[in-house]
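Would you mind keeping the following structure in view while I ask a few things?
Only a single protein chain was left out; the remaining protein chains are all shown in position.
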Amino acid sequence: MTAPPASGSVTEPRRAARVAVDERIVEIVSDSGEGAQKAGQTFGTVCAKLGNGVWTVEIIPAEIKPPARSRAGASGIRVRFANRPVTNRGERAHLAVAFNEQVLYGRIANGAYGPGTVVLLESKWADDEQEEIRTQYRDAVADFRAHGLEVVELPLEAACLEVIPDPRVGKNMFVVGMLCEIFGRDLDKALDEVRAVLGRKGPEVVRLNQELVRRGWAFAERHVPFAWDVAAQAALEPQLVMNGNQALGLGILAAGIEVVAMYPITPATSVSHYLGRALPAAGGFLHQAEDEIAAIGFAIGASWAGKTACTITSGPGLALKTEFIGFATMAEIPLVIINVQRGGPSTGLPTKVEQGDLLAALYGQPGDTPKVVIAPATIEECFHMVVLARRLAEEFRTPVMVLTDANLATGVSAFPRPKIDAAWLAPEPDRSAWPEGVAPYDWDAETGLSARPIPGQRGGEYVVTGLAHTRKAKVAYDPESNQEGCDMRSRKLAALGRTLVPPVPHGAASGDLLAVGWGSTEGAIEEAVDQLRAEGLAVASLHLRFLSPMEPGLAEIFARFRKVMTIEINYSDDPQAPLVDPRHRRRAQLAMLLREHTLVDVDCWSTVRGQPYGPGEIAEVLRRNLVAPPAASKRGAA
Amino acid sequence: MTAPPASGSVTEPRRAARVAVDERIVEIVSDSGEGAQKAGQTFGTVCAKLGNGVWTVEIIPAEIKPPARSRAGASGIRVRFANRPVTNRGERAHLAVAFNEQVLYGRIANGAYGPGTVVLLESKWADDEQEEIRTQYRDAVADFRAHGLEVVELPLEAACLEVIPDPRVGKNMFVVGMLCEIFGRDLDKALDEVRAVLGRKGPEVVRLNQELVRRGWAFAERHVPFAWDVAAQAALEPQLVMNGNQALGLGILAAGIEVVAMYPITPATSVSHYLGRALPAAGGFLHQAEDEIAAIGFAIGASWAGKTACTITSGPGLALKTEFIGFATMAEIPLVIINVQRGGPSTGLPTKVEQGDLLAALYGQPGDTPKVVIAPATIEECFHMVVLARRLAEEFRTPVMVLTDANLATGVSAFPRPKIDAAWLAPEPDRSAWPEGVAPYDWDAETGLSARPIPGQRGGEYVVTGLAHTRKAKVAYDPESNQEGCDMRSRKLAALGRTLVPPVPHGAASGDLLAVGWGSTEGAIEEAVDQLRAEGLAVASLHLRFLSPMEPGLAEIFARFRKVMTIEINYSDDPQAPLVDPRHRRRAQLAMLLREHTLVDVDCWSTVRGQPYGPGEIAEVLRRNLVAPPAASKRGAA
Amino acid sequence: MFGLPSEWSLDVPERYFTLENYDGGVARWCPGCGDFAMLSAVQRICRDAQVPPEKLAMVSGIGCSSRFPHYMHAYGFHGLHGRALPVACGIKSRRPDLDVWVATGDGDCCSIGAGHWLHASRYNMDMVVMVFDNSVYGLTKKQTSPTTPLGFSTNTHPAGAFLPPLDVAATTLGFPNVSFVARTVDWNPVHLYQTLVTAHAHRGTSFVHILQRCPTYSADIFDEWRKDPDRILLLHHEEGVPADDGVRRTYKNQRLHDPRDLAAARALATPGEQLAIGLLYRNPEAPRLDEISVRGLGTARERRLALIEREIDRFAL
Partner (left out) sequence: MFGLPSEWSLDVPERYFTLENYDGGVARWCPGCGDFAMLSAVQRICRDAQVPPEKLAMVSGIGCSSRFPHYMHAYGFHGLHGRALPVACGIKSRRPDLDVWVATGDGDCCSIGAGHWLHASRYNMDMVVMVFDNSVYGLTKKQTSPTTPLGFSTNTHPAGAFLPPLDVAATTLGFPNVSFVARTVDWNPVHLYQTLVTAHAHRGTSFVHILQRCPTYSADIFDEWRKDPDRILLLHHEEGVPADDGVRRTYKNQRLHDPRDLAAARALATPGEQLAIGLLYRNPEAPRLDEISVRGLGTARERRLALIEREIDRFAL
């Protein structure tokens, strides 16, 4: 425990002893513009620095400035922290701090709170001058209590008024102080963090906000009737903390990618917000093109000219890039395509999570377009997979698609600081003369691989084309040339596939049920498996990172489980739905790939609710899908 | 047999008796601009009118005006006709008429001719003033003969000179006369046909060309040392003769589609060439938009406003329409999308055939976009499936994609004249008031179906959007609305799927091998199966017309065969290729769907040579794939 | 009826629409957003012209401004980013009875939609195209748009936009077959209303460039014009946007400009010391594709069947 706050005298102990727990989930929710996200990030960083595992998720309203006190307008943040690494948003929150009661409704509808959740609620609305608001407030509080929430009404703004005239924009730091007290965090750490975050706004701002933190601490000591302790252990290695989009941006820098061409689209845009400053600072160029087609065209031009480039987008933008992705595959132009998946189809749910673009990534282009598709499962992997993508793109002379999603994009977590390797940087384009007699597509018959001439290389002159062409890059309409080109491009995937090692299941090596996932769901799935294993069930999970080529050894692994099913965030027909039967069921996307690939009767569970999954929800699904052991099932069979 | 030609006296019988055969394949090849295609069409029409089954295929050079006498410049036509219906291009030609020897090389490389093919070759090159040409000619003739072709050298142009001063543009009709004589066709029918085709060019042109036909007849009598007879039986019903693109265009008229919006792209463009005249003539509007995106946007606008529209494209254009197809699915806007597949990926092989867009049609859009995908197997079906597509689009409030290919697009054949049904025409948009209280997406929970308000309907005002929305068409970001919308859209496919009946195999009801196909390959596959069945083999084929939803009963049918494989014109890894094994093999597109769908180990054979398949080639593949009967195979098993 | 003379009752339309009839519910733009002004102007125009709500087709792309259709009680098409114009053209092609309005942003129209913008000008189908120019991408939270002023800092160009902005009106004036270009500002509701009325009356594609305030992401960007009304040049002409006394009092700087004079329009359009508002150009004679696309509309069913039979017979063996 830490020193008592500088201001605020020690009062009577007003609560039960501090309770030690493994983890806590805290939300701060408000109208937008009240600084809830900043508060949560500050508190999360304090926890992470102490050595808690931390995962934060932004709560984003659909509108830019939704009206105050509206249900759909909930803006805020969730912070999940624990005495071990945290990889997902978890389940229901333990604690919520709310600046008005209406925004809570939105969160309750999303299933974020339930019986037992403690709500620290701004109480000023009880005395609002408008009768309507007073009534709304009273009704809501009664409502919440009836649903089992523990509501603690607190005059938060009033307490801030002692320090600042307009508490609307300061109470967030007051809440940071409260949380630090409730969880027994080091107050100095919090004050340092305030200085770090607000330093550039000048000393007066820092002073005021630090004072608010102190007041919050004191206020909590006096008014909050409980306290928790989540043990932390400082990490040995240096850590970075960021969201998945920042990790992608950093990965771009670390890969030595000099050109990024994009067109703004949620939830991919924030990568370019980061790069808008950072890429020029690292000597590169961010091109905001007139549209997504121009963006990928620009990137392909730069790549062809020797500067392997990157384009970043999401659903609708990916759709627009379809033709150029086919071109890059056909013409064998290295390119990194980052697709931050959002809810679809069409404009869909721009700020919400989905894993609905897997088949479009693999099969979106007319004709055969074998390309590499990989999906990071963690924020850390967002960084590393960009580095990997650039190298694969160049080695295999192909576009590489990196599929992340809105969950990774806005989730914040810590990971060990990577040691940047100079070899990660893209090499300078070769300026030496091109070896005489070597064709521009000098396909190796075994692997389909070939080196590429780069403009400026004397003797390497050739014309790249999306038409069928020979090794010499000559347009050819004869039957064999097209077959050869298609063979060679497909062969590259086989060659890459042969270098991959089978993935390793998490949990039981064999047993009743194997849950297969890809992308951002890894943490939640594995946590669910851990829960079930703790209950003694023979379950495991398998997480795929390479989707094209597919990772090897899957059929062998599947064979060790009585049932295999995927857990995905995309659409599948509910098997119970009217008119649906196993023969006429539209399945989740990875499940389709795996069925085709292994001929195993891979089942699936997936939803398109725009929400990341919590481990409890997944555990529940897996439990429901546990196949009865053979003896029992025999009896059941007709 | 018919009357002797008006001009030309009866000469000594110069040949063996007329030989009766079941079918013949004739090609006329030339430099482009020499009228070979017109000659073939004229001859084909004469045969069709007599009652032969006829299939003609254009031979199109890659360039617009390739240089004269170039190997890649072969321009011409293949006419296959028989004493029974003909559904495909067949195998090697029996007879070729060539205006120079160089163009033959291109056809030989394509496998169009082989030992036994008779070539009637223009002999004037033997005496050309350029020595180089004389040598080329002599060498080629020797070459052809060495490869088993029977070359008959004939002074075709010289013979025409008696009638016209520049035989370059007249000798095609001379050839028509020759062919009529060789095959004992009614000369008057040929003369009538000349009048029908050239009538609008004036009586003098008709007279000259008729004279050329007569001279050709006489010339053949005197100089061609063989004659064949292919029995014909005049059809009872009236027949139409056209290519697949014309059939699509006519289907559009017969469906009552008033708006077609397109952007030119090979091989889809000729549909709009036809419609450029015919659609306005039938009271509609053809919009050539600024690009493919605008074309589909325009069509969607017209559809939304109550005039269900059509957009027509091919590979690269389909890619550009990806985003709007997702929108139309999400917003449930009826729309007919015709995709005339060409060789891909990317710009690929613009004039050549491929069936490479199946997966892009089904899965090209990010997110879940259940839509109807159908594929006509014949030219006749090109007509009827457009009519069907419009009705499905409206009934199911969804885009319907019709997949044809370059083979159907340019193949010409006859089919019974459809009796136009007034019910085929799109109804006039409903102008009555919208029933009160009915939501714009009043989804039936069982089927997902709903009626749509059309602008102008009083009380039906709503805002269509590609964002997630409720039944009331209100934008909604809550979890349940999106799930409901996705469920309802998917349910429509289940509802349609339930109305389909299982396809019926052609050939054996059970046995050793089932070949599954889709699209333009039906005729060739069935002919191959017939050949093998005649050899006593237990094979069958199954042809799919609905690809989404998939036709029912497939697993049951597959279970009756020892082996199931698809025959497709798209890419699959050769199972013998380096690095490829059954676990790491990229399969043909329908095969993937069927494996996922049925979990049967569906094999595939497919190539991307840009060529339609002949029955012999398919029979060969099927023979190779015949699984040894169990007894034998047991011995072979390890 | 009601004791009125019988001639009068003929003048009483069957339905009378009030502003409420066009109200699509609470508009969800930020407080102070300029988009509200256009919404009420359009609602007033529809009311004044007594357009039945079911005859309105409000088309948009994606962006804050493209939310427009949701806030009108009317048929609306909230489509794809950049693609409002092709959709609007498709609607108009066979539905001359519909009153088509397009709401599009500076990004929607001038960046991703630029190709359609140019071609819609060529097609010149009858509709009003309102370009809501807040000089920034609003919905996606402050990125550079083609109309962002040079040096203005955004999230994608924190060090300031690289290139000088394009001007919506000036650029449109360079497009082929352009038939109507006007400019107005959201903060003068009277001029806004009158400009849109003039656009609505024009038969052809009426482009209206509207300077639109976005207090959230480009606050103060129009301050030079807003704070100093003398820097606004009010165009007037008997065929132009009628300006009432209030507007004339606000904008003392005025110029007689013949809207048929394209060269003068172009010279006036590019903002410099002054920003010209009003009707820049109008050519009522420009050919319209919708006059061609409607041909054959309403052909009787029997006649259509006969025409189709005739077409089929062309292929008879």
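A, B and C are the chain letters, set down in written order, and residue numbers restart from 1 in every chain.
Note that in this section a contact is a pair of C-beta atoms (placed from the backbone, for glycine too) under 8 Å apart; a residue touches a chain by one contact, two chains touch by 3 or more.
Because the structure is predicted, anything quoted here is derived from the model rather than measured.
Enquirer: Which shown chains does the hidden chain touch?
Expert: The chain that is not shown is in contact with A, B, C.
Enquirer: From the list A:225, A:435 or A:459, pick the residue that touches the absent chain.
Expert: Residue touching the absent chain, from the options given: A:459.
Enquirer: Touching the left-out chain: which of C:53, C:76, C:113 or C:189?
Expert: Final answer for the missing-chain contact: C:113.
Enquirer: Considering the whole complex, which of A:138, A:207 or A:417 touches the chain not shown?
Expert: Only one listed residue reaches the unshown chain, and that is A:417.
Enquirer: Given that one chain is not shown, which residue among A:93, A:140, A:198 or A:254 touches it?
Expert: Here the residue in touch with the unshown chain is A:254.
Enquirer: So one chain is hidden, and I want to know which residue out of A:40, A:53, A:276 or A:297 touches that hidden chain in the complete assembly.
Expert: Looking across A:40, A:53, A:276 or A:297, the contact with the absent chain belongs to A:297.
Enquirer: Sort through C:27, C:166 or C:197 and give me the one touching the missing partner chain.
Expert: C:166
Enquirer: What residue numbers in chain C mark contact with the hidden partner chain?
Expert: Listed in rising order, the touching residues are 111-116, 118-119, 122-123, 146, 162-167, 170-171, 173-177, 263, 266-267, 287, 289, 292.
Enquirer: For chain B, enumerate the residues touching the unshown chain of the complex.
Expert: Residues 63-67, 263-266, 269, 272-273, 276-277, 280, 286, 288, 290-292, 316, 346-347 of chain B touch the chain that is not shown.
Enquirer: Can you name the residues of chain A that touch the chain not displayed here?
Expert: Here the touching residues of chain A are 45, 48-49, 235, 238-242, 246, 250, 253-254, 256, 258-259, 261, 278, 280-285, 287, 289-291, 293-295, 297-307, 309, 323-324, 327, 414, 417-418, 420, 422, 425, 453, 455-467, 475.
Keep in mind that, in the parts below, only the chains that are shown with their structure count from here on.
Enquirer: Of the other chains, whose C-alpha centre is the longest way from the centre of chain C?
Expert: B
Enquirer: From the C-alpha centre of chain B to that of chain C, how far is it in Å?
Expert: 45
Enquirer: Rounded to a whole Å, what is the gap between the Cα centroids of chain A and chain B?
Expert: Centre-to-centre distance between chain A and chain B: 46 Å.
Enquirer: Return the residues of chain A touching two or more other chains; collapse runs of consecutive numbers into ranges.
Expert: If we look for residues of chain A contacting two or more partner chains, we find 316, 346-347.
Enquirer: Do you know which chain C residues sit against two or more other chains?
Expert: 80
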